[in-house]
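Just one protein chain is left out here, and the rest sit where they should.
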Amino acid sequence: MLGKFNIRTDLALEAKESFEEDHVEIRGVKITETEDEEREIRTTRVVIETENGAKAMGKPVGTYVTMEAPHMSVSDEGYHREVSEALAGHLRELLGDREQSVLVVGLGNREVTPDALGPYVAGHVDITRHMIREYGKAFLDRERTCPVSALIPGVMAQTGMETLEIIRGVVEETKPDVVIAVDALAARSTRRLNRTIQITDTGINPGSGVGNHRDGITKETLGVPVIAIGVPTVVDAATIVNDTMESLVDTMDRDAHIKNLGGALGTLSKSEKQQMIRELISPHLNTMFVTPKDIDETIHRISYTVSEGINLALSLS
Amino acid sequence: MLGKFNIRTDLALEAKESFEEDHVEIRGVKITETEDEEREIRTTRVVIETENGAKAMGKPVGTYVTMEAPHMSVSDEGYHREVSEALAGHLRELLGDREQSVLVVGLGNREVTPDALGPYVAGHVDITRHMIREYGKAFLDRERTCPVSALIPGVMAQTGMETLEIIRGVVEETKPDVVIAVDALAARSTRRLNRTIQITDTGINPGSGVGNHRDGITKETLGVPVIAIGVPTVVDAATIVNDTMESLVDTMDRDAHIKNLGGALGTLSKSEKQQMIRELISPHLNTMFVTPKDIDETIHRISYTVSEGINLALSLS
Amino acid sequence: MLGKFNIRTDLALEAKESFEEDHVEIRGVKITETEDEEREIRTTRVVIETENGAKAMGKPVGTYVTMEAPHMSVSDEGYHREVSEALAGHLRELLGDREQSVLVVGLGNREVTPDALGPYVAGHVDITRHMIREYGKAFLDRERTCPVSALIPGVMAQTGMETLEIIRGVVEETKPDVVIAVDALAARSTRRLNRTIQITDTGINPGSGVGNHRDGITKETLGVPVIAIGVPTVVDAATIVNDTMESLVDTMDRDAHIKNLGGALGTLSKSEKQQMIRELISPHLNTMFVTPKDIDETIHRISYTVSEGINLALSLS
Partner (left out) sequence: MLGKFNIRTDLALEAKESFEEDHVEIRGVKITETEDEEREIRTTRVVIETENGAKAMGKPVGTYVTMEAPHMSVSDEGYHREVSEALAGHLRELLGDREQSVLVVGLGNREVTPDALGPYVAGHVDITRHMIREYGKAFLDRERTCPVSALIPGVMAQTGMETLEIIRGVVEETKPDVVIAVDALAARSTRRLNRTIQITDTGINPGSGVGNHRDGITKETLGVPVIAIGVPTVVDAATIVNDTMESLVDTMDRDAHIKNLGGALGTLSKSEKQQMIRELISPHLNTMFVTPKDIDETIHRISYTVSEGINLALSLS
């Protein structure tokens, strides 16, 4: 089972699935699934309640909401407003019903298409903090007014600074009540790419994201709560190969005829087979990722769906 | 052996290699390899001389020069001028020693990073046709002066027209002596990505390129000779999986111990094994490609290397 | 009056205004103005009916519809759909009520912001020609189906070819029934910038557009009717200076007190004063233009308003 966790996924949903494959139930983890058939959105809520559950899932204690909307990867004139509305609902739930100032942080590298989701989203968010400071809250004429600011910190190769350093400096100086961090994620399965949004109150954890953040961006490191919104936009190339080969091994295990074909290979344990597979995967693949052919256009489109969800959550006009 | 050719490659070099694996010599095909150790460029010249050779290689009769320069994918202040110079040499050889007017066509989709090589190159080429028409050849004060024009036709989803229709219209109107078409290619191996330049006098053939051209852009379709310059920038995701699995099968065949493990699997023919592999590959992979993580920056850089090669070939100042 | 026409304007509306200032009526020119108060659009229809009128206006015989929508330069979630709808109405009128194939040409330079309107619009148009050719008209399931294609020819400095050469080649090869050419224009007054759309059935005439087209793109040069859509995005810097100085001269002429101040200056004729002004304007200004500070964002936004107008005109779903 270790082999599974060497393969990287940023989605709690996928961590969960790998347990289900093995028919294991995990203590300290509660899972609820709902299907909104009209909007075609399937929502999975994973609540990791205990440190034990956290250990088993390889993710910190907290709430992970995953919205799967297969049509999201397809063009739509309204940028999938129904998805934005559902996202806004989940954000409001995690934010609570208070008026609070919010700093939206767009993580990732604007120059690398599948990693540019965060910067694009932060660029579309309705910014109000400066206007509220200048003209007062009455100015916006809304029921609830969250002063909103936005930051695109860049990546370490561009700035020479840890992303965390930049965000922490800005948080300490401008004192938002909460941070919403948006990031492109790595998934395990190409079926998830650009169709899934994960919202969590655990922030961004080390090693996650397309660009592999070195430090966590969390309540512990920033001093204010961090809600993370992530969309899987790439699969590591090695994962794709591994997965197909595992299904070969699985087929050999299950199918009587092929099992027979497999002969002594069939007598190897799963992890022995995985070991063999890993040795065969070209090291070149580690610097490669798999991405849909229309990624440039898709990332732009999804960035509007996500930013509109944030805008809806933060303004009650 | 059919299985091999279902896997797509735009490189004559890779078509050749698949024969060598099978220790087959092909009649009507001449291959020469040279190594320039100082410049670290390895050049393979495949000349397909007969229709028989063309059939065997799956490529039209003509000359295919492939330059492999592993350092090309790495940043360099001079944009790898040594590669540009070698490219210029091959172009001059194919162009012949006459002064002729050249239309450089940048094929591909400017909005999809790994397919944007052609448009970027066409954007960097030194354009002289309009100045020569306005001020005469003396104006440029060079030994040889090829009037150079450039066209970025876009892709069918953007234009509603076949790329060939646009180019043919412009060729008929502006009457260049020769067309140089630049395109991003699909390779079979990630080791080739962004390190290889193929130059051929056979033009662009149907089904080639990242964007899969529907029609050929060749002397037959345009009425003037077409020299094609291609750089592999993607590998189809299915290819990666297939290749790794084939090496599993190969390992099983070769290694006595594993062969034994493979049991009856070992008794399947190669094409039977490949058939099995293909069935296991997710159909999702067909809309995916594998590309290096730094592709956006790399494509920009290589576009300068290629355009400089063209500029050097077309101007003798 | 000559002085006036040395100052460049691409808008028939502005040519007309300069006559009105001089209280001149022009034979062979019919002008109608309508105000749509709900949509806040003021429409001026200038029909130049005779060669005499054409001479007086400095524009060819034909229909020029100008929509002034002051709010167009301001951000709007729906990209000013009411303007798109009005534009679609005018286009349909000029196109006539037949099903015809249309080539949309985006003129101008994508790399120079105020000149990028045409390329942006052509990039947003719904392209259908290739789908209709592949799947037939039934495929689109609309009442009327105009096969739509689009071309972004670039500018001469980038291509080495006259824009006309490229368009003519593509028109001859793909045989559209009509061409719609979109271009950024120069206006005389900053009040018009990014708030005005001119639609005309006379095509693009030499010397017009931000980039100053050398050749006309008209029915005469292409062989098919050309409808031109233009939006003024710049004012030549010299025009701004000239205009303010003219209003100084005018004030001197009108205001009794200042007239007195002006002394013998007041005795100069208008054209003598203009001559004096022109001599004072720095030659540096000829390579400069005046543009609003938010031009980059504005051009993007207006390109959606215009492309949506074209899409509405060409599809009746």
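As written, the chains take the letters A, B and C, and residue 1 is the first residue of each chain.
Assume contacts are C-beta pairs under 8 Å (C-beta built on N, C-alpha and C of every residue); 3 or more make two chains touch, one makes a residue touch a chain.
Predicted, not measured: the structure shown is a model, and the values here were computed from it.
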- Task: Taking the whole complex into account, name the chains on display that the unshown chain touches.
- Result: A, C
- From A:T32, A:T159 or A:N212, the answer for touching the chain not displayed is A:T159
- Looking at A:V83, A:A150 or A:A313, which residue reaches the missing chain? A:A150
- Task: List the residues of chain C that touch the chain left out of this view.
- Result: 111-113, 190-191, 237, 240-241, 243-245, 247-248, 251-252, 258, 260-268, 276-277, 280-282, 284-285, 287-297
- Query: Which chain A residues touch the hidden chain?
  - Reply: 123, 127-131, 147-152, 154, 156-162, 165-166, 168-174
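In the analysis below, only the chains that are shown with their structure count from here on.
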- Item | Rotation in the CA alignment of chain B with chain C, degrees, nearest 5 | 180
- Note on the structure: Per the C-alpha means, the centres of chain A and chain B lie apart by a whole-Å value of 36
- Item | Centre distance in Å when chain B and chain C are each reduced to the mean of their C-alpha atoms | 42
- Message: Centroid of chain A to centroid of chain C, CA atoms only: how many Å?
- Response: 46
- Task: Can you tell me which residues of chain B touch two or more of the remaining chains?
- Result: none
